[in-house]
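Once you've had a glance at the structure underneath, I'll fire off some questions.
Omission of a single protein chain aside, the complex is shown with its protein chains in their original locations.
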Amino acid sequence: MEITIHSAITFAQIIPERLQVEGPYSPGWTWFGIWLAAVFTLSMYSFLYKDNPVFKFGEHMYVGISVGYYICLTWFNIMRPNLFDKIIGDPGFYWYLVFPGILGVMMLFRFSRSLSWVSRYPLAYYVAAGAGLAIPAIIQAYILAQMHSTFNPLWVSDLTVVELFTQKDVMKEVLVNFFTQIVIFVGVLSVLIYFFFSLEHRGAVGRISQVGIWFLMITFGASFGYTVMARISLLIGRMQFILGDWLGLKLG
Amino acid sequence: MTFFDKMLKIDRRWIYLLVALAVIIPLLNPIGLPITITEPAQDIFDYMDKLPEGANVLIAIDFDPSSKPELDPMLRALFRHCFSKRLHMVVVTLWPAGAALGEDAVATVVGEFNSFYKEELADPDKGSAFVQEKYGVVKEGDEDYLVSGVDYSYLGFKPGSALVVLGLGDSFTKTYPTDYSGNQTTNQEIFKNLKSLSDLDFMMDIAAGATVEMWITYGKERFKFDMGAGCTAVSATQYYPFLNSGQILGLLGGLKGAAEYEKMVLTAGYWHKPGPATQGMDAQSIVHTMTAIIVIFTNIFFLMQRTRRKEEE
Partner (left out) sequence: MNLLKKQIPITIAFLTGIFMWWQYYIPHHSIQNIYNIMISWELIIAGFALVVGIYSLLHHHANKIRRKTPQWGFSVVVYIAMFAMVINGFYSKQNGFGDPQNILMGGNFQWMFNYIQVPMQATMFSLLAFYIVSAAYRSFRARTKEATILLITAVIVMMGRVPLGEVIFGPKLPEFTEWILKTPSMAAQRGILLGVGLAIVATSLRIIFGIERTYMGGGAD
């Protein structure tokens, strides 16, 4: 009894004050969790030096935890509420759910050498349904809506050119819109022509394709700039954890 | 080996060390650089701010832990905005790992609001009148300010992406018979006025992958609701066509987008302290500047090296 109380007091003393607050977990478990997370974080970073058993251990631990997570999620969020609870709870009304259940089980035949063709039935249903749903949706969202906004009016003012010269702010807006719409139209058209490989890129087509390539280089450059931001953000997040949560240093 | 050759062959581990220092030093010694708000971010904030009390908002958490540093701050700022405006919030996720992330974010933000509410109600300097003014309601006894099934509902994960969106377009309660805690959704008050996607006042997709396009294609175009998007910086450039066509009202891109939204929420008084995205922008600035300098100088050295080789030939 005395040893237990002493251990508890000693243990409590190493938990920093910032963790001695009410949360979803006790301060002890939170402290242990933060240390575990920090150890795993540093084991992952050891890969920067070179591949090593500590990194491999962490990597495989992560794979195992993920698989366990997916198993629980599949049961609690999908199988139980959408299938089993309904069939078992009200078989008179939900009897028809047995059919998708059978189709689902047929998908597992994919792993059998002699009966793998059985999995083609649910796959054919699932993939073809997705394909059928995609056709009108993609035509509407990707093609029609995008083409519609490419062909916006170049001149967006009711005023005449003479009247515009007397209203410099409005004229600036109208001219900026005019220029922007021209750039968008030229950009979209030249990129589409560049991707049309059935025509040889020579002469006029070649010159327009070259313009398309420049537009593509601009977007790839912008993507690269943004990608640097994205990757650095991930590192910043981990450093905030290591410095703030683990080492308890004051940030920001 | 010339100076230019040496500069172009530095061991990559020195670069790694530079990157680490460029992140750590600004985090420990913040500069406090001002964050300007871009128009796509402002548009989302303004739209949400104009929604009346009790409006139905759907938030989709479509990311996993690999994008958490960029998107989780955005998500929490959004939650705080919704709860401060007393909007009815339904949260779903189409990514498996997003389910537990969503549980963490919802439970944490709801817990914060509930504990602030109780503290301010019990505070003798504030009390019922203050709480009525700030929260719009005074609840009896130990009742929580935010109640699951009434003010918000966290539905969790379903597989199938586009199928889930189409299912929600038919019925929320049929697609999600239970919420993430296992409670029946048919009994929840929040779904009395929110039968399907057509009843939404606004939808926000916080996404690490291509789910924004999917919500637009199978959701917004078919069921005609207004939507905005928050995304990782990697995918931000590909959503500008949808912003231009009006298919999304606004866009929050990466950590900068998250910092902008945190700033707007803070300035409007919906939260009391800067979030992790705002903290990280100084480090982001330093690393970007360092990378730009590295790129410019290595190209100068490369050009000098090429010129020198041509002269030698």
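Letters A and B name the chains as they come in the text, with residue numbers starting at 1 for each one.
Here is the rule we use: a contact is a pair of C-beta atoms (placed from the backbone, for glycine too) under 8 Å apart; a residue touches a chain by one contact, two chains touch by 3 or more.
Only a predicted model underlies this, so the values are computations on that prediction, with no experimental measurement involved.
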item	value
Displayed partners of the chain not shown (whole complex)	A, B
Sole contact to the chain not displayed, among B:Ile15, B:Ala122, B:Val150 or B:Ala268	B:Ile15
Where the unshown chain meets subunit B, residue by residue	10, 12, 15-16, 18-20, 23, 33-36, 38-39, 64-69, 96-97, 100-101, 103-104, 107-108, 158-160, 163-164, 166-167, 170, 174-175, 178, 180-182, 236-238, 240-241, 243-244, 254, 256, 281-282, 284-292, 294-296, 298-299, 302-303
Absent chain, residues of subunit A that touch it	24-25, 29, 33-34, 36-38, 40-41, 44-45, 47-48, 56-76, 78-80, 82-83, 96-97, 99-101, 103-105, 107-108, 110-111, 116-117, 119-139, 141-143, 146-147, 150, 180, 183-192, 194-195, 212-222, 224-229, 231-232, 234-235, 237-238, 241
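As a working rule, only the chains that are shown with their structure count from here on.
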item	value
Distance from the mean Cα position of subunit B to that of subunit A, given in whole angstrom	12
List of subunit B residues in touch with subunit A within their complex	13, 16, 19, 23-24, 27-28, 30, 66-70, 96-97, 99-100, 107, 111, 156-159, 162-163, 166, 176-178, 180, 182, 213, 216-218, 220-222, 232-234, 236-237, 241, 244-247, 253-256, 274, 276, 278-280, 283-284, 287-288, 291
Residues of subunit A touching subunit B in the complex	24, 48-49, 66, 69-70, 73, 76-78, 81-82, 85-86, 130, 133-134, 137-138, 140-142, 145-146, 148-149, 184, 219, 222-223, 226-230, 232-240, 243, 249, 251-252
